[in-house]
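First the structure, which I've put down as structure tokens, then a few questions once you've had a look.
Missing here: one protein chain of the complex. Every other protein chain is in place.
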Amino acid sequence: MNGKKVDLMSDNMDKKELTEKSETQRIILPDPTRLILSPSPHIQTGPGTGKIMLLVIACLAPAIVASLMFFGLHALRVLVITTASCAAFEYLWNRISGRKSTLNDFSAILTGILLAMNTSSLTPAWVCVAGAFIAIIIAKQIYGGLGQNPFNPAAVARIAMLTGAAGAMTRFPAPNSIFFAPIPDALTTATPLGAAESFSAMGKGVEYFNSSAFLWRAFIGETSGSLGETSALAILIGGIGLIALRIIRWHIPVSIICTVAVFVSLVNHFSPGTTPGVLFHLFSGGLLLGAFFMATDMVTSPVTVKGGIVFGIGIGILVCVIRIYGSYPEGMSFAIVLMNALVPLIDKVCYIRPFGHQNIKSGRIEPRRGEIK
Amino acid sequence: MKIFRFKGGFHPAGHKELSAGRMVKDLPLLPRYTVMLRQNVGAPPQVCVKKGDHVEKGSCIATAAGILSVPLHSPVSGTVGDMVTVPGPNGTAVEALEIFSAPAEEQKWDGTLAPIDEWRDTSAAILKKRILDAGITGMGGAAFPTHVKLSPPPEKVLDTLILNGAECEPFLTSDDTLMRLHARAVLTGGAIAAKILGITEIIVGIEENKNEAVSAMEQAAWGIPGVNIAVVPLPVKYPQGGEKQLIYALTGRKVVLGTLPMDVGCAVLNVGSCYAIWDAVLNGHPLVERITTVTGTPVVSPGNYRIPIGASLSAVLENAGGIRERSNVGKIIFGGPMMGFAQYSLEVPVSKNTSGILLLERTEAAQFTGGPCLCCGKCVEHCPMQLPVSTLSKACENERYDLAQKNHVLACLECGVCSSVCPARRPNVQHFRKAKTELKEIQWKEKNKKI
Amino acid sequence: MVAVLILAELYAAGLIIGGIGLVLGCVIGLVVLFFSVKSDDRIEKISELLPGANCGGCGFAGCGDFARAIVEEGADPASCVACSALLASEIGKVLGREITVREKKVAVVYCSGDKSRAVACAEYNGLSDCRAAAAYAGGGKGCRYGCVGMGTCARNCPFGALEIRNGLAVVHPELCTGCGKCVSLCPRKLIHLVPASSKAHIYCNSLEKAAVKRKVCKAGCIGCKKCVKAFPGLFNATGGLVRAVEPEKLTREDLEKISCPVHVLHLVEEDFPCENVEKKEQKQ
Partner (left out) sequence: MTIAELLPVTVGAVLVNNIVLSRILGICPFLGVSKKLKTALGMGCAVTFVMTISSFVTAVLYHFLLKQPLTAGSFKNLDLSFARTLVFIVVIASLVQIVEILMQKFSKSLYQALGIYLPLITTNCAVLGAAELNAASGRGIILSTIYGCCSGLGFALALLLFASIRERLELSRIPKIFQGASIALVTAGILAMAFMGFAGLVK
């Protein structure tokens, strides 16, 4: 510090200052050459990109623990392979395209975990690596990296694996029985959704899926299915954590869940027996995981609150249409990618009106209303 | 009284306790002052003194040139030096007049402006002339000449005068201290301005976190006959002190893009300008000093100082006790942290609209890395003008000014909220400031091409 | 008998398909009669001839707009800075009138203060755009007149003739077509259009006195006026700066005679050491 030696003894310091001061105080002035010169504003609030991604991973932790609990080592294997290959592909891309490494914003690791959550624990390694390649390189990096991709990378990779390697993706193991008795043999290979689909196709009743025993089992998560999807309880804990930390807005998940509930109850009302009840649809398949973690991905969801609600309703309808009428048992990833395609249109249609917009449009000046006192 | 809450805005940490609640300390006499010529919006004044002339405190050193200009006055009695170029507060080097001060005992006011005690009977024209002669400008941020603001075109009928005591910028407490100590003077100044405008309704907007100031102003309000004054505590939110937001909060009227406060029948005056009006009319003192907050964690003794206009930054910091031992100062800011200007040299003189001098540690100071936009919608949610900020930011980044104009970039207040809350640390305000200058230049070229 | 049948079928097929074609042809004829719009074909011919870079040097929105202006409003084709003499004469042939072509102009940046020679007075953290930085203390550069070096001109040059080298804009004369887009873009007004044949310039733009200039930049013109004394006609001195009035008349020998002490007055090729390496071998 290039401090200047100045004696400061002047009378107008008030009493509190005098006691602090010794008889001569060395005045230090800041060094002007090491100042940062930048236009306003000069303070920043709220977490940065990296911190946000870390918080989302933290909120995913309950779902990860539940999947490890139910599917054991296989789950760990898939989780590690997918996340590691996602990070590796991102590092390779940055190295090839000469950009500085963007691994420190943890988005690649988050995508990896989300992708692993969507796959079953028996997925072969090559399918995981191929999924990671599609998620990171094709769905994100060639659009210019984080923030520029129109589609959710995890959802795109899930669809690609589902349509590409259908065989590998539809083998689901039975969960370790911790809370309930081992599940009946009819359900071992297929997910609850798949079983419900085949039951209704063969004309057998779907009451079993509405029984409270099965619903409790689906809520806790002890049914066969993808890694993160089975345990609705774990996802709800993580989701409410996300909303509490104000990382996502509640409008998208709530509108998805309400739309699905309305649509399924309508279908049950008009043509009963084709599909199980509302709670079954909410707790099984990737609905909750998609609603709280994938549909609310900031980059690919609408910016405004109104847009979020329209986005949620769209996903809800598409999920039910594909699940009930389509041939695929699980429609969440398709619904998310289809609605991601609509997001630019939604942003264009329901953008918020600027302050006093109606006056600008009509050209008239706000009349003097608003009384004083 | 009904308060209208405006959407958007955010709640930064106040840090007001650093400099609030203390007495105002006067700056001791400095050997040399550099008074900047261009201190107001509009044409700079013409110098009317030569090198070596002896001037008294408050005697005119530069006369107004044109309607949108105000005269300049010497802060001290002393001799005039020569014209020097000094680094100005907003980054560009500016012309300034040097004044070397005479010894302390020879300091006396120049009595050309005689005090007017019966201001209620004197005509509005004389009062407005006095405000012009005293060189009073807006002291909030934009230094707009007050006498022009108090003479709206005849067809615009005004019915409310709003005194802006909101001071929503973090760290700053100069208006708060002014209202606490000189409540009666501020309200008298406001009453004089109301008399010039010919209206009787005055509303004073003060943020709730300054309860001492609110109670002081309420007591002083009873003693001012002839005008009914309403002191309204406002919710604490940045940018509550913005002109458009303050008018909407107090009267529910919206000042939209392309219109001025006078179009909705309001006039807004900063509390500091009212005090300066009172000082000019009743004491005959031109605007040569102002109360400025010197604050920030590195400052040894932060507080509010009465600083003569033209005092250099290094002198002010010396009298504020300099900076602490281990502090590593990242930024020195003139004004508040949200809309202030960062400085790069210690020779910058204090001007009429320097409401604060703020020192930030290198860790506290914001660094914009301009990462990719996550479209998280925080900026859109917090923008007080409800603009589609993320689309605008990306459009300006790719220099698509047509797209920016279509999304109302010209309505941007440059309040800095969107850059502060952005998780990707994007310099959105700087993009919009550039886009606005480019669009104004394009409009200016089109106008000239037609003529 | 079968052959006759096949022939008949072919005739029938030909008749039916021919009939459909004929009917549709008449329908189109009717539509053209009622709704046709006349358009001038010379516009298309000229717009093909123009370079098509839409650089705006001619003052119109783009080459298409310029072609329409040439035909309808009689704009002067020579005002297209990017097209050569032979192109202008061809446009003249299409229009049927003779075109005079002005001497080709090239841009030059009057500053040599890159990061190694100019002093930075603060650490700038703002938009990397010259016009935004110039409005805000010159982006931390000490010299108030010097090149801010954030590349706005290089990004917007339609012909890619400008390059930012270590914080200083440098013009490649052979690529530059003199469209003048960068001249209006530079906030410090450093870029000027000079005749293409000019060989040397004084690369400084600061009117400050030498003492002030040396503090912020080691490569500024110190106004010693050696060159003015040697060739009074070719240079004129304003304030602390000397400017070459007719740079095309300066030759390599003149420069060696003047031998500017601060090397501010130097040849254009010296900015491109790699290109004129073989010239140096010839000299040794």
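As written, the chain order gives the labels A, B and C, with residue 1 at the start of each chain.
The definition used in the following text is that contacts are C-beta pairs under 8 Å (C-beta built on N, C-alpha and C of every residue); 3 or more make two chains touch, one makes a residue touch a chain.
Quick caveat, the model's predicted, so the values are computed rather than measured.
Across the entire complex, contacts from the unshown chain go to A, B, C. Of A:33, A:101, A:163 or A:177, it is A:163 that touches the chain left out of the display. From the options B:272, B:322, B:372 or B:423, the residue with contact to the unseen chain in the full assembly is B:372.
Touch with the chain that is not drawn comes from one residue among B:394, B:408 or B:436, which is B:394. Check A:148, A:170 or A:268 against the missing chain and you find that the one touching it is A:148. Across the entire complex, the residue among A:221, A:241 or A:331 in touch with the chain not shown is A:331. Residues 5, 8-9, 12-13, 16-17, 20-21, 24-25, 27-28, 31-32, 35-37 of chain C touch the missing chain (whole complex, contact as defined above). Of the residues in chain A, those that touch the hidden partner chain are 97, 138-139, 142-145, 147-148, 150-151, 156, 159-160, 163, 318, 321-322, 325-328, 331, 333-335, 337-338, 341-342, 344-345, 348. In the full complex, chain B contacts the hidden chain through residues 372, 391, 394-395, 397-398, 400.
Everything that follows uses one rule, which is that only the chains that are shown with their structure count from here on.
In terms of which chains touch, the assembly is arranged so that all chains touch all other chains. By number of C-beta pairs in contact, the leading pair of chains is A-B. Computed centre separation for the pair chain A/chain C is 48 angstrom, with centres defined by C-alpha atoms. Chain centres here are Cα averages; for chain B and chain C they lie 44 Å apart. Residue positions 32, 34-39 of chain A are each in touch with at least two other chains. The set of chain C residues that touch two or more partner chains comprises 121-122, 125-126, 132, 136-137, 140. In the complex of the two chains, the chain C residues touching chain A come out as 121-126, 132, 136-137, 140. Residues of chain A that touch chain C in their complex: 32-39. Against chain A, the residues of chain B that register as touching in their complex are 1-2, 4, 6-7, 10, 12-13, 22-23, 25-26, 28, 91, 159-160, 170, 201, 203, 228, 230, 244, 248, 251-259, 263-265, 298, 301, 314, 317-319, 321-325, 329-333, 335, 337-346, 358-360, 362, 364-368, 371-378, 380-381, 384-388, 390-391, 408, 411, 414, 416-417, 419-425, 427, 429-430, 433.
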